[in-house]
Structure formats: structure tokens, C-alpha cells
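Each remark here refers to the structure printed beneath this line.
With one protein chain removed, the remaining protein chains of the complex are shown where they sit.
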Amino acid sequence: MRKHKGVSYAKWGYIFILPFFVVYILFTLVPQLTTFYNAFFENYRSGLKQIGPNFVGLDNFVKLFTPDKSGNIGMLKYFGNTVILWVLGAVPQIVIALLLAVFFTSYRLNIKGQRFFKTVIYMPNLIMASAFSMLFFTLFSPVGPVNQVLLSSGLTEKAIDFLGIRISVRLLISLMNFLMWFGNTTILLMAGIQGIDQCMFEAAEIDGASSLQTFFRVTLPLLAPILVYTVITAMIGGLQMFDVPQVLTNGKGTPDRTSFTMVMYLNNYLGTSKNYGMAGAISVVLFIVSASLSLVVYRMLSKPYKN
Amino acid sequence: MKKILSLVLAVMLVFGIASAALAEEETAKVLKIYAWNDEFKGFFEKYYTVPEGFTVEWIITPSDNGGYQDKLDTDLLNGEQVDMFLAEADYIQKYADSDYTQDITAMGVTDFSNAYEYTVKAASDANGVVKGVSFQCCPSALIYRRSIAKEVLGTDDPAEVQAALDSWEKFEAVADEAKAKGYYMTASFAETYRVFSNNCTSAWVDEENNLQFDAQIEAWIAQTEKFIANEETLTAGIWDQEKNDQMFADGKTMCFFGPAWYFNFCMGNAQDPEKGCSGDWAICQGPAAHFWGGTWLMAPTGTQYADVVADIMNTFINNEEVCTALVAKEAQFSNNKAVNEKFAADPEYGSAFLGGQNDVAVFAGMTDGIKWENHTIYDQLLNEGLQTYMMEYFKGAVDKDTALANFYKHVNEKYPDIVTP
Partner (left out) sequence: MKNAENTKGRIMLFASRFVVYTILIFLSVLCLFSFYMMIINASRSNAELQGGFTPWFSTHLWDNLQNAWNDASINIPRGMLNSFLIAAACAVLTTYFSALTAYGVHVYDFKLKKFAFYFIMAVMMIPPQVSAVGFIQLCYQFKLTNNYIPLIVPSIAAPVVFFYMKQYLESVLPMEIVEAARIDGSNEFSTFNRIVLPIMKPAIAVQMIFAFVSSWNNYFIPALLLDKADLKTVPIMIAQLRSADYSKFDMGKVYMFIFLAILPVLVVYIILSKSIIRGATAGAVKG
């Protein structure tokens, strides 16, 4: 496709990607493979004593998918939680971000105070997740300001324990994720729109296209690669959701583990006992799930625009 | 772009040289002490003179998310130089009962005659070999509101209040009376947890590593169920703001539990000049002797300067001057019986917050009853885990079986070698 007569530039390809691969293999791939490899071993610490590694075949995977006494499979439950938390946060995040990006880049609307808005919507992302959770924790505690307002206005008679109710915990986590990440996504998309050749918009305008037509016929197709990126990374980020629910629920995924995500599960095994065996098994499952989902999304979204 | 890149690289280079220079200085004798905060460092710098030719390097790692133990374990297991490290009661057994700490009597710390027995037992391994000392003793008292006690019991005199609350039956009966007068007995579902758990007669796991519930733990669950059903306690956690709000003058809670550090430093709301009620408090032993907290100094096998470490340990348990300063200036209850007795007998000594009561005398009278028995390396996460998962049950979010099942899951994830029901 991009062959050039005579001169071969292939070696440049290798040279350009070399640093990335060298660093990745040295610092990340080796520990990752070690963890995957350990999925087939019993390998953990009890206090300061190391147990294993002893080869156990697929035992760790079997354990992962063995139902408990009430017939639930932990892994599936946490996968469900993760997906719910992700959908609640990510769908509004992408939709709003796309809207904002179009607003900001639209000549016709010519938004005033763009600098201000762009700065403000990104600001929540600057706060550490732990500090952000701390704020939400005080806001929604039984004696916090939200309850004070609800009580004094007579909307409720007893303080609501927002962090003890399934739906409110899930909504809070999603709201926090939304607030932390929608500005980020907006900027990504905005940079994508800015990259689109200006002539395209001018041509559309001359042809008398309406804003909606311009958006669907010009912006969206040209933005497709970036949008694919946004959806896929939002999905991966969602499946790897960890810090917000971890800090907000103190690592417990309260109530009844309904806000317990897959990576929190993984982290529980890695935290105290350095349980490489189980952590490895979870990582393998997590990897297979994310990779297949991403592949599907990538194929689905990339195809229509590649002609 | 290139300019920025080269600038950053240049700065990194300078920085690298600077840190290399830092490394140069380390040819002097450096004593490495591991801790999770500055508390002991403060006492150490005030009251201990480091021998000539030594410098101390403090390796301070915050305990957030188990960070301190992660760091310490990694360094111990990798054979890094660790000369002394600090440990808390909840996880001390993990280190005391391991090959990574050593016998301090062999290093020259031999006189424990003035130290409280439980503090010595806590730092010993299964065979009774002592591997560390504590510079403080933390007997924990029942802290009550004088005005509420007067209304409920007709007296605020510590001896009479103690007589009315010296067993769990009496405690629960008084809770009913308090309720009738419009007061809560406690402000947290976990307020009495330590009073029970310190007096367990069996460990969290048996010889085959099966998880077991001691009668004391069962008793805590039963009592809390009852208190919540009767609305005799609030359902807040022990550090929650909802509980702290009860310490204001308009609070409706009669009893709190805690050692010297608790009422001196964690009851800020009670000491608030406007909304607080300083002086309206007093302490007594309560239904059962127990302790809360405390920091131990441990001697790792890798220490390079055993004699200095031994000297530090001796100073903080046997040096009268230092122990006196800890009581008089730092609001500590020292780990030296003779020194504490001196304050206990002093009629002039008293705490304004407690309405002039001599708290050292109360604590000194409690220490004999404190036990250190049946501890395991798993205690920290089992105690914390049980409380957090039972909280969901107490708050009504899940039923008891679900709460316990979630607790077992937590145990299985944290400690694969424990067998749960």
C-alpha cells in the first residue's frame, strides 16, 4: 500500500519502535509474564513465610469459578458490578464529552469564555482520587451537608446512609468517575476535532450543510479513529476500575460487595498475602475478557469508516 | 520539543549527581529505623542522645493501605539493612513470631521488672523469647460524661460509677436506664469490640488453622444486636464524625472507651472551647480490663548495631528520667511501673479535662488485669474485617448470614491458609 519505488524504509519502522519495546519488555512485560505464569502455581505469603510456588495446574481457575454456598460465583458477580459501574459512568461521560467538544470547536456557536470552561471541566481530574473520595465521603456521610439539607427541608425524616445503599453507592461512584473523567475525554476529542482539516468544515458550510449534518457527515467520520480510541480506552479503564470504589468503600465494595470490582478483587489477593497464584488467575481472565471485548469494539467501530 | 527534552534530561542528570553525592555521605555509621509516622521519632530526638559517630536515618512509610508493612516486609525479606523497626499491637505477632527478629536479652536488654507484663508478652514469640519492648503502655478506660452519669446513676464519682458498671450485665442494665432517660450508652457499634476481643480465651484460628469465633466475639455480636435493636447505641464507626459529634456538650452519649492518647488527642470536640464540655468527663475501668494501641520497638536479625539498639530500648523502658518526661510532658502512660506509681501517688497530679481526676492512678490500677493471650499473625485483618462486614448487618443492609459469608470471603482472599466454615 505504502510501498515506495526502490528505497525501502522498513528499517526505520524497526528503529522507531525499538525504544518502546525495549523499555516495555524490561520494566513491564517481565513482571506481567511472571504473574501470568504464577496462575498455575500455589504461591503466597503467610505472614513473613513464603508458601510455594507449587505447581497446581488449573486449580486456581477452578477455585475462581467455583460457586459459593449460596450458588454465586464471585468472579461473575464482580464482573457484573464492574460493568454496571462502568456503564453508569462512561455512557454519560462519552456523550457529554462529545457534545462539549463539538460546542467548543463550533464556529457558529462561538462560545465565549472557552478558556474558563475548558479549565474548569478538567479540574476534577487534577485532584487525587483519594482526596476526591474523601470530599464525597464527608459530603454524603449521615451527618454531612447533603443529609443536613435533606433533613432541614423535610424531604427525609431520618438521615440517609448513602454509603450503605446499593444504588446510591453505585451512583456516587459513577458520578465521581464521570466528574473526574469527562473533562479528560472532552479534551481528547477536542484535540481530535482540531486536527481535522479546516477545509472540510468550510466546504460543508459552503454546501449549506446544517450543524447536525456537518456533525454526522463530516465531524463524526473524520473523528472516528479518536472516537474508537475513546470508547476502547473508556472500556478498558472501566474494566480496570479500582481507585474510586476502593477509596470510597474502604476496599470493601459495600454494601454486600455490590460495588466490588474485578481489580479490587485482584488487589485483595495481592495486598496482604502477595497471592501470586490467585492474582495471576484473575489477571488471565481479566486479560481474556478485555482483549476480546476490545477486539469486537475495534472491529465494529473501525470498519464502517474505512473505505 | 527537543529543547524541552534536553532541558529535562539535563535537570535529571544534575539530580542524579546530587543523589550520588548524597550516597557518598553514608560512609558514617547510619542507624536505620523504620516507622509509619513521626511519633516515636519526636520522643527519640528529644530524649535520646545518639552515640558519637552515629547518625539515624528514619525510613518513614505511611501505613495507608498496608504501605508500612509492605515496605518493611520487602526490606526484611530482601535482606536490606534494618536496625530497628516499630510495630503495633494488631500485627506485632507477625514479626515477633518470625525468624526476622531476634532475642533482645542476648543484645543486653534484660531488665523487664518495671515493664508491664502484657507489653513483654506481646513482643515475645511462641517460646517466650523477647524480641522487642514498648515505650508506652495503653490500658484503655471507660470514659464517661459526668453530667449524664449523674442523671442516670445519681453519681459521677468514679468509684461509684465503676461499681455500677463493672460487669457486662450491669453495663447493659445501665444502658436500659440511660435509654429511658433519653441517652445513648455508646456512639459506635464497635465501641465495645476491643473490650471483648482483648479478653478472648481462644485464638482466631485453631491448630489446624480453622477459623473460630471466641465466646467473647459472639458476646460482642449479641450485645451490639441488642443495643441496636433498643437504640442504645449509634451505628457509626469508631472514627466516624457521627460518633465524634456526640462528644460536644449537646451530645447524648454516656460512654466512650479509650486510653490516655484517646481522650488527650482524639476528643477534640469535647475540648472545643465553645461547643465542648471539658471537665465534664471522668474515667473508670469499666466492665473488663483491656488495652488499645501501643507501639513496640523491635530488633530485626539484620541489625548492624545491636548495642545501640539495646541502649535505645533500655532508655525507653528503664531510664527513670526519660519515662518521667514521657508522663509529665507527653501525656503518655509510660511502660515503667515505678515512674507511673510516682504520679499515681501524687495528690497534685490530675487532668483538667477529667475534672481534676488523676488518670495515671486509674490506669495504674487497671494494668494487672490486661491479658495478652491467644494472638495470631492474622489478628489485624480478622478484627478489622469482622467489624467492617458486621457493620453492614448492624446497619441493616444485609442479613447476618450474608455478612458472615462476606467476612469469610474476605478472609479467604487475604489469608489463603485459613480454613473458613
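For clarity, chains are labelled A and B in written order, and residue numbers in each chain start from 1.
The definition used in the following text is that a contact is a pair of C-beta atoms (placed from the backbone, for glycine too) under 8 Å apart; a residue touches a chain by one contact, two chains touch by 3 or more.
None of the values given here were measured: they were computed from a predicted structure.
Contact with the omitted chain, checked across B:Asp38, B:Asp176, B:Asp307 or B:Asp368, is made by B:Asp38.
Checked against the full complex, the one of A:Leu48, A:Leu64, A:Leu98 or A:Ile226 touching the unshown chain is A:Ile226. Listed here are the chain A residues that touch the chain not shown: 1-4, 9-17, 19-21, 23-24, 27-32, 34-36, 96, 99-100, 103, 105, 108-109, 111, 116-132, 135, 138-139, 143-145, 179, 182-184, 187-188, 190-192, 194-199, 211, 222-226, 228-229, 232-233, 236, 239-240, 242, 263, 266-267, 270, 274, 276, 279, 283, 286-287, 290-291, 294, 298. Summarising the interface, chain B meets the missing chain with residues 1-2, 4-5, 8, 11-12, 15-16, 19, 22, 36-39, 41-42, 57-65, 67, 70-71, 74, 78, 241, 244-245, 248, 261-262, 264-266, 268-269, 271-272, 275, 330-331.
Throughout what follows, only the chains that are shown with their structure count from here on.
On chain B, the positions that touch chain A within their shared complex are 65-66, 73, 76-77, 94-95, 97-100, 236, 240-242, 245, 377, 381, 388-389, 392, 395, 397-398, 402, 405-406, 409-410, 413-417.
Chain contact summary for the complex, chain A toward chain B: residues 42, 44-49, 51, 68-70, 74, 138, 141-144, 161, 164-165, 250-252, 254-257, 265, 268-269, 271-273, 275, 278.
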